[in-house]
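A single protein chain has been omitted; all remaining protein chains appear in their positions.
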Amino acid sequence: MGDFSPYDDNGGTVAAIAGQDYVLIACDSRLSTGSTILSRFTPKIYPLSKMTVFACSGFHADVLTLIKNLEVRMKLFIHEHGEEMSTKAVMALMLPTLYGRRFFPFYVRPIVAGLDRDGKGLVASYDPVGTPEFFDYVIQGSGENLVHPFLHNQIGAKRTLSDVPVQAPPGLTLDKAVKLLKDAFLAAAERDVYTGDTVTLVAMTAKGTETMEYQLRRD
Amino acid sequence: MFRNQYDNDVTVWSPQGRLHQIEYAMEAVKQGSAVVGMKNATHAAIAAVKRVPSELASYQKKLFAIDEHCGVGIAGLTADARTINNFLQTECLNHRYAYSRPMPLSRLVGTLGNKMQVTTQEESGRPYGVGLLMIGFDHKGPHLIQIDPSANHYECKGMSIGARSQSARTYLEKHLDTYQATQTVEDLVRHALRALRDTLTNDQELSSKLVSVAVVGKDHPFQVYDDQLVEDLISEVIKEPRATVRPAQSTFAVQAEDLMEEDTNRPPPPDPEVAVALDVAVHRGTNP
Partner (left out) sequence: MAHRYDINSALLRDLKVPLDGRTSSSHSATPKQHSQGPSVSGTAVIGVAFKDGIVLAADTVGSYGTLCKIRTVPRLLKVNKNTVLAMSGDYADFQFIEQHIGKQSIRDFNSDDGYEWSPKSLHSWLTRVLYNARSKIDPLWNSYVVGGYETETNRPYLGGLTMLGISYTSPYVATGFGRFIAQPFLADQVEKNPELDEKTARVAAIHALRLLYYRNRESSNKYQLAVVTKDNAVVEPVKEFETAWDTALMIRGYD
């Protein structure tokens, strides 16, 4: 008693890769609090529009509220402009939405991923108060520290002595990207107790969106 | 000269028990170009005639999305309609925010009615000078609702408001069973276009520039179809022979309802003698 905290960390990992003609987003589906699991069936990817998805780990109540706020602002945009927001516009919208709570921040690690009007993949990640960063590949959340070096090595060819060529787009195909992120989540689930149950991969191309699901460790 | 003593503001009754300011606002609706709406078992559609204020200006928008599950067509003061649309949009957003599901049309129109009623009872300000046909789809199925400046609203099977709209209502009454039984969205829209066509003057004809159509229904979010999108249906409908065009002197038996209809060939009635009684069911026979 007497030690109420308005925050919690519900764990989970989200990742994305921006390709030349695709974007791939992945998340796990475990929702934890402390050492217990709240739900094994809560993927952290949320579609925002035909071209844009949002993926987010952190404090789940803030995640849900942030999404509701984004949805409202995106619908007002449609009312005013008669069309959906572009992925770039959503990426820009994140900053004021998050910074608006600068002094009581949303405790979240969001990624916005989608296609631009030419079908090229775009990925942006944010800190809890809205600082945007744009990447070819990114991973955030409880498995971040474990898996980031793997992606650096395999995609960015950083910290490697081998002659692995830089696979970052345009070299990286969607098939290869799917395999890499699947492995990344299998690895994260192996060591991070807050990542597990299911990995959901969403691949977007100009042709459409495909969702894949694979089992992860459930312990 | 006669001067109406009972229309200075909306709070003063006339000895006949009428509120003239509200009746004038109802007249404003008839100045607007026509909007037609109808529904079948699964969908509701509205069609409207767009006006262009000058050769150099764009066509005035007539149909507006409120949310995924509803939208409105307007006749009257467009600027007033914008205020109302903002209100309706915000109500729908708030409802979704709290309950994660769309706002039922009955509730939406109820809150709008409450807002509009205030303007019919307050000394300062004026009633809204716009009429709306709202279409939507909710747990009860498709809806078509007419909303007046008097803050009355009616659930309808088919309805038309705006200039020369009596002709469309005549069509809607005559073909009630036919369009109610339509099985496809296209068939429903065809009826809407035919009804709308009847409101046009002799020298006018349906065209994709002139007409906006919107549809909402089961698994069909509210969507406005402009320009090219309605072209095909329009080109089919205009091949059909036109309904009897009313000459300047109507050959139909003149009914009380016809007197309420604005007719471009007849000078508008003098302001103090508006012939609209608030409680007259103008749309007799089309209420559910």
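Each chain carries a letter (A and B) given by its place in the written order, and its residues are counted from 1.
Going forward, contacts are C-beta pairs under 8 Å (C-beta built on N, C-alpha and C of every residue); 3 or more make two chains touch, one makes a residue touch a chain.
On a predicted model such as this, the values are computed, not experimentally measured, just so you know.
Among B:Ala98, B:Val118 or B:Ala181, which one touches the chain that has been omitted from the display?
The missing chain is touched by B:Ala98.
For subunit B, which residues touch the unseen chain?
The list for subunit B reads 86, 90, 93-94, 97-101, 104, 106-107, 110, 138-140.
May I ask you to list the residues on subunit A that touch the chain which is not drawn?
1-2, 4, 6-8, 10, 31, 33, 36-42, 59-61, 64-65, 69, 72-73, 76, 97, 100-101, 104
We take it that only the chains that are shown with their structure count from here on.
Go ahead and note the Å separation of the Cα centroids belonging to subunit A and subunit B.
Distance between chain centres, rounded to whole Å: 46 Å.
Please give the residue numbers of subunit B that touch subunit A in the complex, ascending.
Residues in contact with subunit A: 65, 67, 89, 93, 96-97.
Of all residues in subunit A, which touch subunit B in the complex?
Touch list, subunit A to subunit B: 68, 71-72, 75-76, 78-79.
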